[in-house]
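Heads up, one of the protein chains got dropped from this complex, but the rest are sitting where they should.
Lettered A, B and C in written order, each chain numbered from 1.
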């Protein structure tokens, strides 16, 4: 192994830069050359590769987004695109690749590995929707950004004695909503992985009011329904003045938290070590806090859901 | 003058607590008693008054929202409601009132003053839509909250090379949008006080792209149009992937900035001094950094708009 | 079991309020009464107990510090004090106690358990110096506060091309320094658990300069030496302008991070369940992300050190 490449793909997540930095510096520390691919698989197909140095990744550990940029790429979902990607990597003398991204990005990584390019995936997505790992890079930052928003909304909810519906990201996974609800002290949380009834939400609101509670926050994962529609339903059926906020893209950005920077540093370094050991088609991850290499095929076929004990805990603590 | 009362009314704004604290502590320092009215004019009509002490306002200077709570009150817009409010204040031995809020709250303050209750208004609203003063309490915090959001959105806009439309608060006033656009380095800003054409926005976007600029942020004040509709229009007419975020109620909350705490402290203390001097139907404000008492009637009849030189500056700097 | 009590003891840590809330709400959910002890063991000896309700712990999950207050208490280190503490608890009808704090607090908890009061410890300290658990409540917040400070210092270090020494908390444990160094991209880190030589630090600085690196940050754990003295040594032996910052008590406060709120919620609830199951003299903790009850005697006798693989990683990535 002489020359690695690294790319970020799919939705950006805070900590991706820390992972890129760890890949680059570990590679150089191990005497390898390393190239950065810009714009994910799309840039790969266009040959957007450039050599990375220690200086290329200076002062980026604290930046949100990804200095390599990212993009979605339909062409790379097809065998022709994947073969072309392999050819570009070979042209640039690359003999190992680290792909930082989510499930879709790992499909491309797996395809390249099947074609003979040693490839390791690093889980980077704010959604935390990757199985077989404790947590994905970016999740902790997204949750902290959202609870800072919740803390602000609680100020105005309390002052006006109002009910707020807050929709957070998570098309397929309720992890952000669940963690934010628990950490933000929300009164109810609606996630795609658990059945819910808006009438139960209303009964809980009314019980709270009967007990003197004058404001409430209801967390909704994107995948569990539209915050705006849920707000409308609650307004119609309670007579309360219900306000809705859709947090949106602020959850993607910002300086990564300590945990995301450290996890990204660990996984980026570990991905390089795995490649040096001859591994391929693996995900670098932590399980129970320990670094592990998981077969990408296992990742693809393992169902996952959030920690449902946290769901029960959130419900118990919001009595 | 022996006993003052203080209330917060209308939309809550960060710094209202610092103003309440300043009213209470200045009154006590001057040997006066002071009562807090809960829930604005609505609570006044219900007789929700309680004595305030130095301890009542300890550790609140840094809190968003208002510990006195706030509410809208239709009844107080009518002469009967106003007379009832006067009666409640008289029953509690109150001989001077400080009202912290926006334009609507000042109408009520003025009515009470006309009925003979010495009343001073303190401008507290995130919208900055009060004439005859440099700035309102809460505006600086709201703008800083919004630029922190913009900084996060810029991370993901840059990584994905996308155009973002961000809608900020301001139904009647473009001040938040304008300050956020200037401070956030937005590429365009749409406010109700200035005519704009979406086709100009598109031309500017395309000029940027031609020059190699791959991402853009377009700020929209609530009062200038719907962010979602503007995003849809831009998507249709450019072929770019335009994303929309409506910042919403996070702009109302959070710990106030230093400037809001200091302004609130100054105005709260000054309002008490004005009452002690026998003033009534005035707004306590700063003009050019100097404390001034402005007739509420002047406030009601003076047109205002944001500093349009900042609008020109924002446009010049976003070339 | 009919009535629990909860206290916070030792140095305060962000997340203690979330733990108190979880204890109170879980107890009430389980049909138990719960009392709060103010000022730790000191307040216990003075009989400062008061009933807690759902409302007592409303809106505290996001607050730093501890609403129960905390104090150091010499008298409780003696058997006489411990017996008195037991008597006070018995007088108040308490038949189970949750103690949130660090190692010293656990000694008191263990003593009460030996005297027959079922007692569970919850690890709350910013230092992370408790063995047999993944992490202590407050550590994540302290580390994030410190990296936000490092990010700021890096701005001025870069602008002035200077070397900064930053001393962080950790009298006995290098965990904060190590995590901050790794997450902050520091050039060197000095912790009590690893031998170091200032001359190695100087050689690394000089290698950096030779390579064109113009600024550096050196992290020092309180327990590894005085930042001020280390700064003086480096200035004398390098000729560089070395600046020193001692972060100090800002590391103790502030709204807890999501992780600290969630961990505290889990451990507080789990502590109540353990008491209900008849357990005593245990620490409620997570190991590999799983809730476990650890004998306090095991906690007292297990040596610990930070994850030294992170130390190696920090050194590798700062080449």
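As a convention for this text, a residue touches a chain if its C-beta (ideal position, glycine included) is under 8 Å from a C-beta of that chain, and two chains touch if they have at least 3 such contacts.
Source: prediction; values computed, not measured.
Here is the thing to keep in mind: the chain we left out touches B, C in the whole complex. Checked against the full complex, the candidates C:22, C:44 or C:153 give a single residue touching the omitted chain, namely C:153. One of C:66, C:119 or C:136 touches the chain omitted from the figure, and that residue is C:66. Where subunit C meets the chain that is not shown, the touching residues are 8, 12, 14, 16, 39, 63-66, 69-71, 145, 149, 151-156, 158-161, 164, 243-250, 252-254. Within the entire complex, the positions of subunit B that touch the omitted partner chain are 18, 21-22, 25-26, 28-29, 54-55, 58-59, 61-62, 134, 140, 143-144, 147-148, 151, 154, 158, 179-180, 182-185, 211-213, 255, 257-259, 261-262, 265-266, 269, 287-290, 310, 313, 316-317, 319.
Assume only the chains that are shown with their structure count from here on.
Rotation angle for the C-alpha superposition of subunit A on subunit C: 180 degrees, rounded in steps of 5. Look at where the CA atoms of subunit A average out and do the same for subunit C: the two points lie 28 Å apart. Subunit B has its Cα centroid 35 Å from the Cα centroid of subunit A. Among the residues of subunit B, none is found touching two or more other chains.
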